[in-house]
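All protein chains but one are shown at their positions in the complex.
Every chain is named by a letter (A, B and C) in the order it is written, and numbering of its residues begins at 1.
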Amino acid sequence: MRTLKTFASDNNSGTHPDILRAINLCNSGHAIGYGDDQYTELALKKFKEHFGEEIDLYFVYGGTGANVLGLKAITQSYNSIICAETAHINVDECGAPEKFTGCKIQTVPSENGKILPSQIDPLLHGFGFPHQSQPKVISITQPTELGTVYSIEEIKDIAELAHKHGLLLHMDGARISNAAAYLKANLRDITVNAGVDVLSFGGTKNGMMFGEAVVFFDKILSIDFKYIRKQGMQLHSKMRFISAQFEAMLSNNLWLRNAQRSNDLAQILAKEIIKIPAIKLSQPVQINAVFSIIPKEIIEPLQQEYFFYVWDENKNEVRWMTSFDTEEKDIFKFVNTLKKYLP
Amino acid sequence: MRTLKTFASDNNSGTHPDILRAINLCNSGHAIGYGDDQYTELALKKFKEHFGEEIDLYFVYGGTGANVLGLKAITQSYNSIICAETAHINVDECGAPEKFTGCKIQTVPSENGKILPSQIDPLLHGFGFPHQSQPKVISITQPTELGTVYSIEEIKDIAELAHKHGLLLHMDGARISNAAAYLKANLRDITVNAGVDVLSFGGTKNGMMFGEAVVFFDKILSIDFKYIRKQGMQLHSKMRFISAQFEAMLSNNLWLRNAQRSNDLAQILAKEIIKIPAIKLSQPVQINAVFSIIPKEIIEPLQQEYFFYVWDENKNEVRWMTSFDTEEKDIFKFVNTLKKYLP
Amino acid sequence: MRTLKTFASDNNSGTHPDILRAINLCNSGHAIGYGDDQYTELALKKFKEHFGEEIDLYFVYGGTGANVLGLKAITQSYNSIICAETAHINVDECGAPEKFTGCKIQTVPSENGKILPSQIDPLLHGFGFPHQSQPKVISITQPTELGTVYSIEEIKDIAELAHKHGLLLHMDGARISNAAAYLKANLRDITVNAGVDVLSFGGTKNGMMFGEAVVFFDKILSIDFKYIRKQGMQLHSKMRFISAQFEAMLSNNLWLRNAQRSNDLAQILAKEIIKIPAIKLSQPVQINAVFSIIPKEIIEPLQQEYFFYVWDENKNEVRWMTSFDTEEKDIFKFVNTLKKYLP
Partner (left out) sequence: MRTLKTFASDNNSGTHPDILRAINLCNSGHAIGYGDDQYTELALKKFKEHFGEEIDLYFVYGGTGANVLGLKAITQSYNSIICAETAHINVDECGAPEKFTGCKIQTVPSENGKILPSQIDPLLHGFGFPHQSQPKVISITQPTELGTVYSIEEIKDIAELAHKHGLLLHMDGARISNAAAYLKANLRDITVNAGVDVLSFGGTKNGMMFGEAVVFFDKILSIDFKYIRKQGMQLHSKMRFISAQFEAMLSNNLWLRNAQRSNDLAQILAKEIIKIPAIKLSQPVQINAVFSIIPKEIIEPLQQEYFFYVWDENKNEVRWMTSFDTEEKDIFKFVNTLKKYLP
């Protein structure tokens, strides 16, 4: 089996040993299905330590499920959801949000993955006009798909705009731990305290085997989420195996250590990359992603040895990601391989 | 943590040690996401050994996802899907099939979970009449939700009826291994060789941690399933962790050994139960489920010690299930507890 | 062009002269689109005379649209809608309710089109259980598809059951005027006063050219219906042409006169039919529908001269309908033709 560390995505990594240990440990005897078990109770307790006592919490299988169902809970089909053109819900979920919520996705152009209140504001019109999808949610990705991180102030400004117009703020936090590490902030300050109403809290990309969480910061919003989760095909029967992972993830700062590690390694990779004149970073490196513009002719040969994604074909922009298990030596090995192909 | 073996459902069990070992083993290095990895390739090979070279195979997270997406692949929204009143897709998926496929679920009454060609035939009308949902799929559960097993001949008869009218035969095989064990038949003979077109092949209830498979026996039917799976929120990024489980499950007859074990233990339970005059079996015991009618007054106290589901409140019918890890001593312990509450 | 009066359906009739006159009269100058015009205002006033000041009223194009959007307004996708097996929403709308609401349609068997509280009651379970579609609406058809009429008491009993469990009562009133005529009751007494929450009020089958109304008896229920109507493709731009029809329909008792006339003619038809020994009425004749069991061999030849629908092929049961423009001579002509084919 291939054991090479790649830089294609943090989801090419495996499961963190502490998480795997938790999985192995919880595999004892029987547990009532669908979440009515002690592991789930413990995981909920951990989430409350981080996000406050008032949350309502649901585990789902994957990130697309977390986003789509979280959005479904707070919309009706005649609503629109505003997000960056680059958002995962817009470009990477094969239309799952439209299909399952019926809503229109209204996009805002973005160079770096972030959207600004000044861009959103012009879309907040047509309220009460039945010909138009009614704006109901602003969805931001933290960190963005381009590896940039919203500051707390930036989130607050968007939240304020949203709430002023009766909209809700959804956050796709598939890599939120990496954002927290970058901001040196706790999870509560960059979510509920900044005005977020519903959060997709990512587990898989940060070292879990499977499982994501939908966190509601107002229980009014999730009053019927248990039905939505089941109808949305995201209710796991042997729930303990998700719960135990999250319990481990939120213990001993594992969530933060994993994120910090992958962030740090991306800095090392970036430092090596900027030494190479033929390559240019195309985004600031804030989390575990390094976006670069590289010579077109080396893309394919390099992909043969190290699979990775071309982000923008027209610009020869590629994305390299580190993960919790990347090691310094992996980076040097990769950079050496890369250099081999440079003219 | 509770380690008691319950009889509530086979999904209250944990993960079989061989499966867990496979998970641990595959957690090495990186693997390309979404199924383009060697573990998935190996799992596919195993499935082909059992089901033939011509299958098209997709892994999903759970059983509802497997059923709903398999049905979506072979229907348009104006179609109807015919199934037993008791079918999982009709009563246990919170309307997921209707929501995601748009189809009408057309039910056939059933005492024992099975449906007969003579019951289906009268529903096969209105073809070409635009006011009526057009029948397109017959979906059967093998074994049924009531623990009964279709014979190969019974399946063939339904398949023949379906195909004669241009319909397809879908099989919800969440516990298909238990049916195979009962029938002493191989997987191919009770599915594709009996006329099944699309199969939900269950993993979780037979000892896996998570993951089910959708097996298409004609590649024409799955031509766009990769989009349906993604839009259906059932594409796992770290796919190897499902694939490795299935590879283990289909190796060394683990699928059959687990199923046989749980079937056998249900026989032992049934044998004890029929000795008790106050309790009556309400269905033949063919797989790992024992349906009984028990005195109303003992239901609640017994549930306090051993959680289980009341199947039909009006009849005081309850369901007890064994699983791959049930042991004889668990049964005797349970039966003794039960007797304690009898008058 | 064919001018023969048929007995296939009341929608084979044309537009009543008074309605047509109203259409011609309103075709003067411009009117603001989508309902913000004086004709719509006048129509609303008429509806309030009949149904009370508290209603919220919306016009749509057709009967399926009225039913489906009315149901959409009061459900979420994880709900179920309970109705008779014979209900239009179950068998004649090509799955539109499932497709547009996402809900499960839960049917109750019915010999005469009516359903009873004792049949509905067993379906009112599983509340709070996320695996099951949550019951939210009971939908009855008044009069039923089989030409029978619920008494006011019968409606009240169903409404009481619905409301006791937190469900709402929806009434498909595509032919409600015929029911009112039969019951000699006003429209309010057989709807809101009997506990109905949402009503599809039929226009087309009673002499209109097109147009149906969705009447909400509690404005809380229709708070966002204007968006649902638009997203449901049922908002007419030149609304005055629906409104003027309804204004005429609800003036001078036209709605009642048309309904009474067609009911009366059905009695005359029935009286002739029962004289024929080879034919048996299969339902009581209460509105403008006559259901009969006739010799199989005369069905096809008679259809050649007079198109009509076979209701139940297995029983040779056919449906004949009168309409507002049926005349006595049409009936005698039809009966004579019919007799011609009898052995």
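Going forward, a residue touches a chain if its C-beta (ideal position, glycine included) is under 8 Å from a C-beta of that chain, and two chains touch if they have at least 3 such contacts.
On a predicted model such as this, the values are computed, not experimentally measured, just so you know.
Participant: With respect to the chain omitted from the figure, which of A:I105, A:V198 or A:I331 is a touching residue?
Facilitator: Checking the options A:I105, A:V198 or A:I331, the one contacting the hidden chain is A:I105.
Participant: Footprint of the hidden chain on chain A, which residues?
Facilitator: 77-80, 91-95, 98-99, 102-105, 107, 122, 125, 130-134, 313-314
Participant: Give me the chain B residues in contact with the hidden chain, please.
Facilitator: The list for chain B reads 34, 76-78, 102, 130-131, 134, 224, 226-231, 235.
Participant: For chain C, which residues reach the chain that was dropped from this view?
Facilitator: Residues 1-6, 8-9, 11-15, 20, 23-24, 26-33, 37-39, 61-65, 68-69, 93-96, 99-100, 204-205, 209-210, 227, 230-238, 240-241, 307, 323 of chain C touch the chain absent from view.
We adopt the following convention: only the chains that are shown with their structure count from here on.
Participant: From the centre of chain B, which chain's CA centre is farthest?
Facilitator: C
Participant: Between chain A and chain B, what is the gap in Å from one C-alpha centre to the other?
Facilitator: Computed from C-alpha means, the inter-chain centre distance equals 33 Å.
Participant: Between chain B and chain C, what's the gap in Å when you average each chain's C-alpha atoms?
Facilitator: 41
Participant: What residues in chain A touch two or more of the other chains?
Facilitator: 227, 230-231, 235
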